[in-house]
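Apart from one protein chain that is not included, each protein chain of the complex appears where it belongs.
So that you can tell them apart, the chains are marked A and B in the order they are listed, and the count of residues begins at 1 in each.
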Amino acid sequence: MTEKRIPSTRSTTLTIAFVTWLRILRRRALWVSMVIAAMPVLYAGAMMSLIGSGERSSPVSGDLFAIELLVLALLAPMFVATAIGEEVEDRTTTYLWSRPIARWSVLAGKLLTLVPLMIVLVSASWSLAGWIAWDRLPPMQTYSALAACALAMSLVATGIASLSPKHGMALTIVYLLFFDFPLGVLPQTLREMSLGHQVRTLSGMFPDESGLLSAAISLVAIALVWTVVAALRVRRIEA
Amino acid sequence: MSAVVVADNCSKWYGHVLGISDVSWKLGGGIVGLLGPNGAGKSTLIKLMAGLLVPSRGSLSVFGANPFTDIAVRRRIGYAPEHEKTWDELTALELVTVMARLAGVPGERAKLAAEAALEAMGMADARNRRVQGFSKGMRQRTKLATAIAHDPDFLLLDEPLTGVNPIARADIVARIGALAAAGKTIVVSSHVLYEIEALTSEIVVIYRGQVLAEGNVYEIRKLIDRHPHRIRIECDQPRVIAAALATADHVARIVFERQGVLIETRDPDRCYDQLAAAVLESGVEVSALSSPDNNLGAVFEYLTGDGGRR
Partner (left out) sequence: MSTTPPVSPAGTIHDLGYKRYVGTRRSAGTRWLVIARNQISSSWKTWWRYKSSLALAVIVTFIAGGVMFILSDKVIRDFAGAAATTMSDAALPKSIQWYTRAAFLVSLTIGARVVAGDLQSGAFTFYFSRSVRPRDYVIGKLGGMFALMAPINLAGPLLLACARLGLSQDVDQLIGSLMLVPKAIAIGLLGTLVFATVPVAFSALIANGRYAIALWGAYYLVFGFIVSMIGRHSDSWIGALDLATSLDAVALQLFDLHLFTGRAGNLDPTVALASILVHIAAAIAIVGYQVRSAHGSGVGGAS
């Protein structure tokens, strides 16, 4: 006789993380993401062959970081919104929601696999691009900023995908590229709502943008809003 | 015995589309066939029981709890959906193990439970193959294995026989029958009426979102007085039998056939009594006695064929 008990949230989260990892490994997502993550390296290589290895303050630095942000703005929706959207579209949520599990733990499990994967990909890309551009690794602060960005963008993608599972990916890309990033170049008050702007500030690569603590708080606040949206929405989704 | 499922004026709409309407129904236990034409609301009712949908009005409880909000009650439910998609990149064993784990079977035992469930569904040989390469029949068996791996008390099987070849069908029916014999409460929906008939005589007929009939198929048949019951008697002297019953007021029609006679009656009990007496008196040799419409197909057709009017 099988022992009857409700699975713990930890066990559920780890199980979902394991399944997510298996599915990522056995599909083309990893290859597609590697192609996208290789683009900053391509840029660094091409630029260095054109203008030679320069100072960190060369225009290449800002461009490279901007490209990494663009890469994350594509990877986060591709991984996270796809992972959520496909469950709903393929109706595999019927298996999940009929199990004795807290629904948010499904989202947590997916993020547990996907966010570190994105951080590894983008850090490798950033390290390689930085090495090519400046003959040394970029400062640690920039890695932290990119990691925070990966997490925050993933939470945005989670929120949007829980609202519109079928088209969550396209909508997240549109949100990040056509709302969030342009917001970052607007005057002070408005740009505080931009995730991209806060990450640029956290990276420390743009001297005109200061206030690490306030940037970190704003980033957490933006991510929290989308987390709440996702958590509330996922409780109500019917299969 | 307390009811496993209690639906109280339960309705479910999808926007303007009706799923089920004002269903009040109790399920005590055993195995029940959920029947109805396409779009009647069978899957909606099953999904409500599985905790996948919230009633738009009224309530539905499973083991006394709301399956949508109460996590604990879902531990006792095993659900096999009607659609084919699963996590197709996983092997059958991985899929069933993960599902068992998500249903609360501890990590170390989940694999054993999954292996046992796959074995029970005749999938032991294919357990290490990825689901994406499976035929429809294999997918159905794998789905059933995911539903039973955590040893639930209540099984919800939505169209488990769809797309399965006749041999596999008979096998799956036998395996579901074995689960019922093991004491599980099972609700199984199907269009394949004779397979349901082989499983159970307890049915619920859903029609246009409402419960049109429920209970034992033979009892339901008795309630349908619009269509007289037909009794086919195969014998060597059909005219003698016909003469004995011709004057009875409950007999609506007598039709002579090549090997016997078909009698249509409004009171089958009296008809059987008189028939037995006539056979004994006349000494006619009866080789077969059957009721061609006392089966699920005919009952289903009578119930749903005329807009549900009896």
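Please note the rule applied: a contact is a pair of C-beta atoms (placed from the backbone, for glycine too) under 8 Å apart; a residue touches a chain by one contact, two chains touch by 3 or more.
For clarity, every value in this text was computed on a predicted model and none was experimentally measured.
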Chains in view that touch the one left out, judged over the entire complex | A
Of A:L14, A:V71 or A:A230, the residue touching the omitted chain is A:V71
Per the whole complex, from A:I6, A:V19, A:I36 or A:I119 the residue touching the absent chain is A:I36
Residues in subunit A touching the chain absent from view | 27-29, 32-33, 35-36, 39, 42-43, 46-47, 50-51, 63, 66-67, 70-71, 74-75, 77-78, 81-82, 85-86, 167, 169-171, 173-174, 177-178
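To be clear about the criterion, only the chains that are shown with their structure count from here on.
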When the C-alpha atoms of subunit A and subunit B are each averaged to a single point, how far apart are the two points in Å?
-> 48
Within the complex, subunit B is touched by subunit A residues 1-7, 11-12, 15-16, 18-19, 22-23, 26-27, 90-92, 94-102, 238-239
List of subunit B residues in touch with subunit A within their complex = 47, 50-54, 71-77, 79, 81, 83, 85-87, 89-90, 94, 98-107, 109, 113, 130, 146, 149-151
